[in-house]
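Note that this is a trimmed complex: some chains were dropped, and none of the rest were shifted.
Note that the chains take the letters A and B in the order they are written out, and that residue 1 is the start of every chain.
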Amino acid sequence: MGVSVDLNADLGEGFGRWSLGDDDALLAVVTSANVACGFHAGDPTIMRRVCERAVANGVAIGAQVGYPDLAGFGRRFIDIDADELADAVLYQIGALHAFARAAGGEVSYVKPHGALYNTIVHHEVQAQAVVDGVARFAQRMPVLALPTSAFLRLARASGLRPFPEAFADRAYRADGSLVPRSEAGAVIHDPAAVVARAVEMAVTGRVTADDGTVVDVSPVSICVHGDTPGAVELATQVRRALTAAGATVAAFTR
Amino acid sequence: MGVSVDLNADLGEGFGRWSLGDDDALLAVVTSANVACGFHAGDPTIMRRVCERAVANGVAIGAQVGYPDLAGFGRRFIDIDADELADAVLYQIGALHAFARAAGGEVSYVKPHGALYNTIVHHEVQAQAVVDGVARFAQRMPVLALPTSAFLRLARASGLRPFPEAFADRAYRADGSLVPRSEAGAVIHDPAAVVARAVEMAVTGRVTADDGTVVDVSPVSICVHGDTPGAVELATQVRRALTAAGATVAAFTR
């Protein structure tokens, strides 16, 4: 019997007149959609459309919560108070859930975005604040993040359901953390290598780190991108290769 | 057996560092709180606090939905597309509902704010858009507005539950519409007169218009204000006078 793996991607990251990535094409490839909720990207109309299309395609809807920073696309660390961060998280989930429900679906998981995602790998106070915001929405809500993050650890301790993801196009350290983007070799650009790593991660649960060590990352989901040229094509290849390797590609929240 | 009437007021209309009105004092007086949802006023932390306090005080929580216009406090007409308006309404209700639910309550009605409130008295397209946004959240949601408004008429036709409100401090025309604020005498400043009109409206369902005609407004709720000096004191007097006149002051959604 084969393994099952999820493919997740960031979606609905336009704003008003501005679009980003090809949401419709990506929704035909992924099994989980991290939908921006209006704080760092996304607006009500975009959220409605992505939710409708996701439900039509059988794609799970996740709340891609971020810092309140449209100008910075949520990519700048903000030293926000824990209470305000928890409230911002709850607000975003609630707003998205209204669209998910109107489309016949629901918010079935939460995945933090950008600088918030990176911050709560190590920032205990903000990590706990995100946990608190999510838990106020639903005490057993699944959350998706790096396996080595403080966030996943605190999520588990608070009763949320933590799920680890992996990046097929990022280099790893021997301790399971990502090589920072500021370092050479942090991002893997060769499509064939990306596809091969996705299959390795999904089938074996392991990935080869930058020092040659084999690390166990056991992802339930692999993150693919949609906002660069060729990204949708690459995601499509990843999906095909996973299927060819005997893996079932399905939402991790099923 | 006496009549029952609701007192509603706008609450949570601060933003970040800025506050407006005395939310806590007003929550001890009113029975329904129109809570701003972050588009024209309000922010996640303010929304949480008002919801928690409202639930503690047994005050019903309503979504005070507005145009996306913090700089204008939702007081400027915006010629927004119907789809975008409906989506903006649904977004705001969803966000507030998350806080209401986390506090142990729920969004039990919707009341449009400011320029949106005034526009949908007559603007059929925007009125229907608000109806559509509300109905996508809950098909039988109560909505509170002027009895003469296109909005209440369309709400009824769409299956929402329309409830008329009245203003004790505003002059009325013989047709039941409000005298525009731009005209002299539009706002009644004498506290004793405001209190007397509130009782008249609640007990008889009628109010004397500016031409002496007696108009039937049959309000289920009377709107009081909290953002001017003496406003909370006046609201308190209105509540006392209603009780003294034999009226039960209770949320209209009960």
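In this section, contacts are C-beta pairs under 8 Å (C-beta built on N, C-alpha and C of every residue); 3 or more make two chains touch, one makes a residue touch a chain.
Just so we're clear, the structure is a prediction, and the values are computed from it rather than from any experiment.
Student: For validation: placed chains = 2, all identical. Expected total copies in the complex?
Tutor: If we count all chains in the complex, we get 4 identical copies.
Please note the rule applied: only the chains that are shown with their structure count from here on.
Student: Can you work out the rotation angle that lays chain A over chain B using Cα coordinates, in steps of 5 degrees?
Tutor: It works out to 180 degrees.
Student: Whole-Å distance, chain A centre to chain B centre, using C-alpha means?
Tutor: Here the centre of chain B sits 39 Å away from the centre of chain A.
Student: Spell out the residues on chain A that touch chain B in their complex, using ranges where they run on.
Tutor: 38, 43-45, 47-48, 83-84, 87-88, 90-99, 102, 136-137
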